[in-house]
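All protein chains but one are shown at their positions in the complex.
Up next is chain A:
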């Protein structure tokens, strides 16, 4: 930049180089001729004004929307107008959606969102983006629908909206601060519901579930696995770790599940599906529900095998086994996300919390897992880990060192395999013989009835006659005058 001003200095008057505000410092074309300090002030003022304007616009839109919401709310209370109110409601919803998008463009908070979304749209397929926004709309609609039945519904909606918008301003906060904001909001909201609106605690909990759903569906993109954390790195580490441990068997972990039993195997598959499914959910509570469902399937698998209810001594190893088998995508990010943004009462003491804690334990165990925790010798463990790199463990070694399968079973299997191999070779030989036989027969027939092609039969008589030239020209018809 200084280079440029020097070059220009040859042609341009010194005064033109100074800050236009006359503060004595040099200005810069990029800052509209102001020095850095004046430019910052000027820019801030303009920005503030813009923010103010945007805010007013947003307020206006909010008022409109509220009015629309109130009118639909009002019509709801008149039972005779049900079909009409339905129509009205649809209209309101459409309006809401429009308002949101319009607001998105105008409100200062969402400027970065819009930018970010367009950036994301490039990396994802467009259908993905559309799908997620459809989901958001769907959730908003359900939220409105749910709140209609409540007295403080409007208030809750307004607060939730305002909170989501204010979170847009806090994009550059660290994950822990974001988490604190959300948790504070939960706390304040439930306190208010308990004290102001005299809700019973069950009712408040139900409302809070909906609030969480609404808020987190909207915030998901910006707060799941944020760039300010190393969640993503941890995800990769865990993923590699699990992949390297692919050789761990059910027996090494002392898992009381017999996968030979069809029902147990079926439950294992379902548990794996559920834990993988977790990543596709947006709301922390839904993610928790996936973990709980996975756990229920695990209990079922244990119950089918052991014929008695599972204790934690049975459950934890099985969960570890399931996690190793499933290698769920973005496991660490998901755990962090749930920890940061789930309603804390659910996480700390309830049933979902119990299964979630077990999952955390399972992940911690997998991270720290060593020879001792699998009852293996250190050499065996090392060998497995190295073998894991090449992706091949010789079955012989496994049977010697760690495989708890009975030797007889293995040798019986080996015998059967050899038999299969011998029979396969027989079959191949037979096939070859058959092929030869057919070939011979064909040859025989060919020999017996040689193919005679009478080539010259249809040919032009003269084609191979080399002395064509010497022949006299064909006779031309002549016309005699007579």
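Remarks
Here, contacts are C-beta pairs under 8 Å (C-beta built on N, C-alpha and C of every residue); 3 or more make two chains touch, one makes a residue touch a chain; residues count from 1.
As a convention for this text, contacts and distances are computed from a predicted model.
Name of the non-displayed chain as stated in its UniProt record, restricted to "Os02g0296400 protein", "NADPH:adrenodoxin oxidoreductase, mitochondrial", "Ras-related protein Rab-24" or "MIP18 family-like domain-containing protein": "Ras-related protein Rab-24". Touching the chain that is not shown, out of A:308, A:382, A:423 or A:436: A:308 (per the contact rule at the top). In the complete complex, the hidden chain is touched by one of A:227, A:263 or A:351, namely A:351. With the whole complex as reference, residues 51, 166, 169-170, 177, 180-181, 184, 187-188, 191, 201-202, 205, 289, 292, 295-296, 299-300, 302-303, 307-313, 315-317, 348-355, 357-358, 360-361, 364-365, 368, 372-373 of chain A touch the missing chain.
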